[in-house]
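The complex is shown incomplete by one protein chain, all other protein chains being positioned as in the whole.
Presenting chain A:
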Amino acid sequence: MTDPLDALREPLVPVDPDPRFAARLRALLEQALLGGAMSTTTDSVQGEVGYASVWTPEVERAEAFYGAVLGWRVQSGHHQVLGLRQHLGLADGQSYHGTFLSHGVTDLADTVRRIREAGGTAEEPTRQSYGLSALCADSEGLPFALHEIGPRPAADSQPGEIAYLTYEVVDSVRARAFYSAVFGWTFSPGRHEDGWGVDQVRPMTGMHGGHDQPRVVPMYHVADIAEAVAAVDRAGGTAGEVSRQPYGLSALCADDQGTPFYLGQF
């Protein structure tokens, strides 16, 4: 039996709204998503990464590599990457090879105490040109630094910057307990088995358990992943396959000295 009201059927036909409305709404969304609108709390988030550096045996080679792949311009002699909002750098890593993070905290002495209580190690804070700093290691022996908290990192990333950080850890139960005791971080289950997202922190950070050795793997934001992967290959690194993720495209790569990193196009 037909129903005369079936004649009312209205398939979805896209209609472009007034462009002024479209622009206003977009600005509103950007502000809500990327601006300060979502950080309604005035409490500072402890342990956000304020500085990240890539430590490799040969720092000049690394400068050339990351210059070719990510477009990093490096201040000569100081190994600091120029022109980004994030503070990134490179370092001559005879003793340590990998990505090294420095976390901003309000009270260094208190954090040092917490690190020691939670099974990590921490040197006494020393005064550097940029403020107090302390060298530490977490309960699995991953080295990191503390510094006095500065302005919050931006909520988003630009090409060349870190879009997010993955902690690969041996035992995620122990590692989560350490970082929640030290920085007050809370974790939510991620999309993968034993994968965890750290709530609130910038840049976005996650943790994944079950690895032989602890390490941090950054994901660098690139505008064109195919181009960046080709550049990795040309520069003598290990270029991974590009895979489609819910948020965009990513590829796990390594530089020409074996330092792992992800590339992400969003």
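By our rule, a residue touches a chain if its C-beta (ideal position, glycine included) is under 8 Å from a C-beta of that chain, and two chains touch if they have at least 3 such contacts; residues count from 1.
As a working rule, contacts and distances are computed from a predicted model.
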| item | value |
| --- | --- |
| Among "Acetolactate synthase", "Putative ABC-2 type transport system permease protein", "RNA polymerase sigma-70 factor (ECF subfamily)" or "Cyclic nucleotide-binding domain-containing protein", UniProt-listed name of the chain not shown | "RNA polymerase sigma-70 factor (ECF subfamily)" |
| Touch criterion as defined above, residue of A:Gly47, A:Pro143, A:Gly160 or A:Gly206 at the omitted chain | A:Gly206 |
| Of A:Arg26, A:Arg116 or A:Arg234, the residue in touch with the unshown chain | A:Arg26 |
| Interface with the unshown chain - residue positions in chain A | 1-10, 12-18, 21-22, 25-26, 28-30, 32-34, 38, 155-156, 163-166, 188, 190-192, 195, 197, 199, 204-208, 217, 219, 240-241, 243, 245-248, 250-252, 260, 262, 264, 266 |
